[in-house]
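Note that one protein chain of the assembly has been removed; the remaining protein chains are unaltered in position.
What follows is chain A.
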Amino acid sequence: MDVELILKVYPYFLKAALVTVELSVLTTVLGLICGALGATARFSRFAIVRFLGAAYVSLFRGTPALIQLFLLYFGGPQIGIQLDAFSAGVIGLGLNIGAYMTETMRGAIISVDEGQGEAARTLGLSRAQSFRKVVLPQAMRLMIRPLGVNINAQIKGTALVSAISVVELTYTAQRYIGSTYKPFEMFFLAGILYLVIITITGKGVAYLDRRARLQ
């Protein structure tokens, strides 16, 4: 292991790790929004909206995220969508993970006992009220851990934007592998930084999960 080389290049990796964190945060926020909208659509009263929600999930989960990213970034300009690589990365990955989060949220809502919603309706709450005040708070507690799994996958998924040349961790590692011919050292450096990001996020999710369960 070439320690000297590692010490020389690690500041660039740290900078790149910040970009990865930034991508992860923005993508997670967008993914949660898409997930919430998608899940709402899947429970809609209108068949057409339910269909749109199901189509969103099916299309985005049925094709590779890399292809979605390429389609948006390289194909977008042909249909009038011109985005810089970073924005295309956030939007592409956000839409992708949003489809998975839709299913996670839907699963959590379904697993809340049906009697809860029924009881709320019997007590005179409207459909919307019983969902918002009774079903949703219970579902939220159930979805924290599986959403954490989605977020974990999505942090690693940010590596894909290296293919549209966003200078994040994987792109940086790849560039230094090319210029130094030291793949193990570069993998080691980038790998540690990914593990740090993922471990901290995992601990955060576990903390939220514990707190939600105490209530």
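The criterion applied here is as follows: contacts are C-beta pairs under 8 Å (C-beta built on N, C-alpha and C of every residue); 3 or more make two chains touch, one makes a residue touch a chain; residues count from 1.
In this section, contacts and distances are computed from a predicted model.
Between "Ring-1,2-phenylacetyl-CoA epoxidase subunit PaaB", "Amino acid ABC transporter permease", "ATP synthase gamma chain" or "Cation:proton antiporter", choose the name on the UniProt record of the chain that's been left out.
Record says "Amino acid ABC transporter permease".
Can you work out which residue in A:102, A:130 or A:162 touches the chain that's missing from view?
Checking each option in A:102, A:130 or A:162, the one touching the absent chain turns out to be A:162.
Please identify which residue in A:5, A:52 or A:66 touches the non-displayed chain.
Residue touching the chain left out of view: A:66.
Can you work out which residue in A:51, A:184 or A:207 touches the chain that's missing from view?
A:184
Please identify, in ascending order, the residues of chain A that touch the omitted chain?
Residues of chain A in contact with the hidden chain: 59, 62-68, 70-71, 74-79, 156-160, 162-163, 169-170, 173-174, 177, 181-184, 187, 190-191, 194-195, 198-199.
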